[in-house]
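Submitted below is the structure of interest, expressed as structure tokens.
Partial complex: the chains shown occupy the same locations as in the complete assembly.
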Amino acid sequence: MTFLDQYHLVRKHTEDICSLLQPEDHVPQPVPFVSPPKWHLAHTTWFFEEFLLKPHLPEYNVFNSDFSFLFNSYYNNVGKRVLRANRGAITRPSTAAIIEYRHYVDMHMELLLQLKAGHEDVNQLIELGLNHEQQHQELLYTDIKYILSCNPISPVYNEDINWENQHNIEEGFITVEEGVYEIGSDGEGFSFDNEHNRHKVYLNQFEISKSLVTNGEFLEFIEAGGYSDFNLWLDEGWSWVNENQITAPFYWHKAEEGWQYFTLSGMQDIDPNAMLTHISFYEALAFAEWKKMRLPTEAEWEVASNQLNWGRRWEWTHSAYLPYPGFAKPDGAVGEYNGKFMINQMVLRGASCATPEGHSRNTYRNFFHPDERWQFNGIRLVKP
Amino acid sequence: MTFLDQYHLVRKHTEDICSLLQPEDHVPQPVPFVSPPKWHLAHTTWFFEEFLLKPHLPEYNVFNSDFSFLFNSYYNNVGKRVLRANRGAITRPSTAAIIEYRHYVDMHMELLLQLKAGHEDVNQLIELGLNHEQQHQELLYTDIKYILSCNPISPVYNEDINWENQHNIEEGFITVEEGVYEIGSDGEGFSFDNEHNRHKVYLNQFEISKSLVTNGEFLEFIEAGGYSDFNLWLDEGWSWVNENQITAPFYWHKAEEGWQYFTLSGMQDIDPNAMLTHISFYEALAFAEWKKMRLPTEAEWEVASNQLNWGRRWEWTHSAYLPYPGFAKPDGAVGEYNGKFMINQMVLRGASCATPEGHSRNTYRNFFHPDERWQFNGIRLVKP
């Protein structure tokens, strides 16, 4: 596959995800961490215009100078931007106009690819842009799910997606021996800056589960009173449970006929054998405590990963999101990609059902605040 | 004009207002007191379905049973409803589906009108429904203005509306003599419950202005430091100014080239001779204080109204919104129309540029909280 083919493939996938939406679905931002779908469509395009076309394509004319401002996400180095929490009030440009913007940029990216074939710095930026877009593809799915779930009539995004009902294919535990190991990217293939430097860590012996926690296991926790036993919870987790009156994973509802969850295919009965998803770090840790087990550290996860089936759920680890030894953020706007978020977040490892093909590797570090639940995450346990 | 013609005329006007919008414009609710345009389209229709078709048209089948829940505004008597602040997350039904709903209800309303021609109780409810829809037409304009104003690129709703630039046509003051007067509806023609009972009031002599305050006069207040002289303000007004850093009427922006305001025709230079609009009661009162004048009470306004040109701006009065002597709210859901809002609001009298034709009279009592500014309101002064 040529680089151009790859470019088109990734770009098309974003539009495919949105093809099932109505224009109105593209607008809301029900909470600050969810973005409107059309914002994702535009922002991923803005990235190519801002970092590739403007600096590298001679005589490039921007599609619309307002868009620089409207579709910047968090890059302070690229000028003023719309506050993250205010994206839901921006109704224009319409989705149709944004699709035009995408095609205009794609056409010019083709020119750039011809013009700069073999320029390593340009290629690296394009690769970053494609990986960036793939990250937004995953967010598109989870943001669409969040937006539709706010509607009391539980609309269906796609009848045929069955992500909430995936099952484990293995049981039991794997033992990893004590010793010095290396983790982090070795520089082969694409990686983000936060996967560097590759470095040594010392691990004690541990045993890690080959399967993820299921809905059925979590139901036992609920029925055993897990949400009301403060001894299982972190102090901030216990406040979170009480202030938000949490009694089940996100999207779960107790109907008269039993537990149901909202899915991208509408409201469904929960499948007790499917892998649990949409739980906070707080819930993951309380569950582990109740099981008298623990969560793996990210180093343990990475060292064991080659012996594990992973890729359906992002897996919460017990590691805070912090720089690796020798981490250096790139200069300029691209340096704002990862480093500035390294506080108050926990690392998740693996990948999820919503992760695009070719966008997962065992050194990848995903990260969310401990109360965030709208991603397709899950729990893998380690013996204490 | 037949009653049916009148029905169609009012209903069509609502759709005409929305005809200039894109589907995406129909979704946002940037603040709780603004509603999404498609919600107005649906809610005004819901009113006819709920209060006319369901109880009065034999064998009527509701268009969609979910809509009762989705498009109830604040009628606790009509069952559960979406919280007012959450309307902006409801993307479906789409605007197109709501237009279908309108046509379905209109078709059945025609049947009802034929069937119940001459039934006084039905006619009264239809009249209420049409007046209700006209109130929402005014809100549609002001909500559309609010929504578009949130967009940093200042979109245009309609190039040809020129509401912000209307001028006074008279100057000077009118004197009204001391004595006992009657105010309130005398029952001729349509009126809301809050205009009753007609009752006697005792007024001292007063002199009231024939013109409304202009942008130019208000600019003088700004330039004289009106927003920073605490002696002019109510205590809660002064807090409001400081907490919100208010320095001008709503929609005003100080650009390098001078003061501008956002209008339904986009961003414009202010017209100093046009009637001021989009000010809070706090600002109205501070301005009056600065002028060493005062605002009229609603009784003074009503008694003087026949000698005044009014109808371009709702005019703030110095009367709190409270029941008239003998006020009795109707039984059931219709009783929730007005009475329950009689606290912490001030009365406005007159009508505005956005008020539909035939929907104004001098006994009409409009009401808003003292900090609310998104209506087309204004200031008329009285000598102290």
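Labels A and B are assigned to the chains in the order they are written; within every chain, residues are numbered from 1.
Criterion: contacts are C-beta pairs under 8 Å (C-beta built on N, C-alpha and C of every residue); 3 or more make two chains touch, one makes a residue touch a chain.
Keep in mind that what you see is a predicted model, and the values were worked out from it rather than measured.
**Student:** Since every chain shares one sequence and 2 appear in place, tell me the total number of copies in the complex.
**Tutor:** The whole assembly in this structure file has 4 copies of the sequence.
The criterion applied here is as follows: only the chains that are shown with their structure count from here on.
**Student:** So how far apart, in whole Å, are chain A and chain B when each is placed at the average of its C-alpha atoms?
**Tutor:** About 45 Å, centre to centre.
**Student:** Show which residues of chain A lie in contact with chain B when the two form their complex.
**Tutor:** Where chain A meets chain B, its residues are 22-28, 30, 38, 66, 69-70, 82, 86, 88-92, 94-95, 147-148, 150-153, 155.
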